[in-house]
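Pasting a structure below so you can have a look.
We show some of the complex, not the whole, and keep each chain where it was.
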Amino acid sequence: MTAKIAAAAGEVAGPGVEIAAVCPDDGPAAIESHVDEARAAVAVVELVERDVRAGGSDAYVVACFGDPGLDAARELVDVPVIGIAEAAMHLAAISGRSFAIVTTLSRTLGRAQDLLARYGMTDACVWMSGTGIPVLDLEEATGEAFETIARHCREAVAQGADAVVLGCAGMTDLCHRLADRVGVPVVDGVSAAVGLAAAMVRAGVGTSKRDEYAAPPRRPVPVP
Amino acid sequence: MTAKIAAAAGEVAGPGVEIAAVCPDDGPAAIESHVDEARAAVAVVELVERDVRAGGSDAYVVACFGDPGLDAARELVDVPVIGIAEAAMHLAAISGRSFAIVTTLSRTLGRAQDLLARYGMTDACVWMSGTGIPVLDLEEATGEAFETIARHCREAVAQGADAVVLGCAGMTDLCHRLADRVGVPVVDGVSAAVGLAAAMVRAGVGTSKRDEYAAPPRRPVPVP
């Protein structure tokens, strides 16, 4: 999946943008529960900390649709940090009045609701649907999985969505074929986030360090 | 702090309720950033998993005002799991029309806002304030820290709050003195959560296992 994400990111990166796609060594194999989410958040923190020690990057993208560890990562740097759910929702909201989310397991829709609220997108999202396809089954999106996802996308349009947001980084390679199939914009978070990162870097807009996202307080190590 | 929390919980537990206050071995010393929050969430997951393996409890309380790991813990059990921010907000909302939150560092107010939205309490909360007192300085709430917190509580009332929610488990022992000082209900999340846990257990209301909070999917361990 990391290779697939790297490919999608590279495709939209544009001249002068370099992508480093990294995967935590010991994160969960897939993120489809709050328990996975909690572990992934710590993994994201550690990857960003490691990258900062290695000199840092111009922007960071968290490439899981639950945007795990996004707030924490923002505390560690002053450059843009963008989640793919966040990015996809913002771009979809510009492509029309309303969007739908088509994702993997319906159990992740609760997290999606929290993110919609956090990003101001609750009203823009008019429909959400889980396809029942586990994340790891997307590794090779066979015809059947594609058809299932396409069916959900078509239903999204029937429900009044102007655009469809794909709710998993593992769907990134299906994006253009799905758009062709359903006839409305289909937004992949990886591409959206890479584009937004470039936009923010070029505009000189990083992460605010005012209060909430300032570097975390250092504390004396407690004596055991 | 764990002892203080245990004392507060014990005080309100009522007959027939037994409290086990536990602290993760390797969690952050205090939770006052999103990075701390991420680490604490994993620690909460591990503590609940360990307790379940040891036979489990009738209910769980997450005793940090950021309610870290609450959603994840809910996936692991079918009994009530209650965060102290959640509990304090619900009880405060019953004690009047509006409440304020008085907490430690203002940088944690962003997380509090997310929780208010999640629990439906955004409109009920009319004021939020950070006292600037770090969590660990609450270990021994000297006169000065108490006076600072009391001043913020009084300001909360002046700002139209019917009740005050204390935004840190470390303030639990100040609760009654603050209520006496400001003349409105002051709600400590630890006491609130213990009471709510007992209420839910007695009423036979646990955690719904319908979809989002069902046990997380088990996945084959990926071959490295």
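As written, the chains take the letters A and B, and residue 1 is the first residue of each chain.
Here, a contact is a pair of C-beta atoms (placed from the backbone, for glycine too) under 8 Å apart; a residue touches a chain by one contact, two chains touch by 3 or more.
Predicted model only: the values in this text are computed from it and were never measured.
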Number of identical chains forming the whole complex, with 2 shown: 6
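Please note the rule applied: only the chains that are shown with their structure count from here on.
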Residue ranges of chain B in contact with chain A within the complex: 29-30, 32-39, 41-42, 44-45, 69, 71-72, 74-76, 105-111, 114, 117-118, 134, 136, 211-212, 214, 216-217, 219, 221-222
